[in-house]
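Before I ask anything, here is the structure I am working with.
Heads up, one of the protein chains got dropped from this complex, but the rest are sitting where they should.
Let's look at chain A:
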Amino acid sequence: MNYLVGAFKPPCNIFISFTDGRSRKQVPLKKENGKTVMVALFQSQENIVGEVVIEPIHGKKVEHNGVKIELLGQIELYFDRGNFYDFTSLVRELDVPGELYERKTYPFEFSTVEMPYESYNGVNVRLRYILKVTISRNYVSNIVEYQDFVVRNYTPPPSINNSIKMEVGIEDCLHIEFEYSKSKYHLKDVVIGKIYFLLVRIKLKNMELEIRRQESTGSGPNTYVETETLAKFELMDGAPVRGESIPIRLFLSPYELTPTYRNINNKFSVKYYLNLVLVDEEDRRYFKQQEITMYRNLEAS
């Protein structure tokens, strides 16, 4: 569609801008074409205020059946390409049908917009927020312009944040106890912990901690699960003996993590895991995966 619009050279340019655009925080957003652009950042319950400028190309007349702006929250599942599920859709009429001869500015405002979900760009799923301006026309296709923006929601630190402590092992082979100081981490947090070796009968080579992201999309039989390893962090080099304790200190900030998303609009979930992997000299891997909850903390961001 955009392609066609380009080919026929739309008779006007449309600009969408936010009133507080200059002061508002910008964050990078990856577009479909692979390019990263900087877009405005919002959170839920904010007022989204701005203006739309329509500028006909040198004196061309634009006939229309009305101009409107929509705020859309969409979930796009890649295996179901082309189908967007709009979980949020707000419309403001900007103009009644008529003709445009010259540059015209339309202010708009969406007050205290409920945007419960965060923007997300995953492997199989994308959740995005857009402002869509449509100039409806008779006989010819409508003129449409989009403006992406990003939503991030902050949560207060959890009141209960237990440590993860666990004893695992293979009988008569390997017995370890590990401990992560927390089960819930904010995005710039540090994973602190320890691994105690209670019994080591196999020759270990090294040990690492992985951060894994599991993204599940769809539901029922059509569930797609995609797991990515976002970080491999070596914790230990060499073979420990019984009684050793190895410290863990993993800074999360270098990795591009998001909060944990649980069942977003019944469409998808994103979960995070810490995976402790022990590798022996024959490159056999022994691992134990623990889910952690990620959250976005206002102070830390």
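Convention: a residue touches a chain if its C-beta (ideal position, glycine included) is under 8 Å from a C-beta of that chain, and two chains touch if they have at least 3 such contacts; residues count from 1.
Going forward, contacts and distances are computed from a predicted model.
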Listed names "AP-1 complex subunit gamma", "AP complex subunit sigma", "Aminotransferase class I/classII large domain-containing protein" or "Vacuolar protein sorting-associated protein 35", with the criterion being the UniProt name of the chain not displayed: "Vacuolar protein sorting-associated protein 35"
Among A:G21, A:P97, A:P116 or A:P247, residue touching the chain not depicted: A:P247
Omitted-chain contact residue, chosen from A:L94, A:L127, A:A231 or A:I292: A:A231
Hidden partner interface residues of chain A, rising order: 206, 231-241, 244-247, 249, 251, 253-254
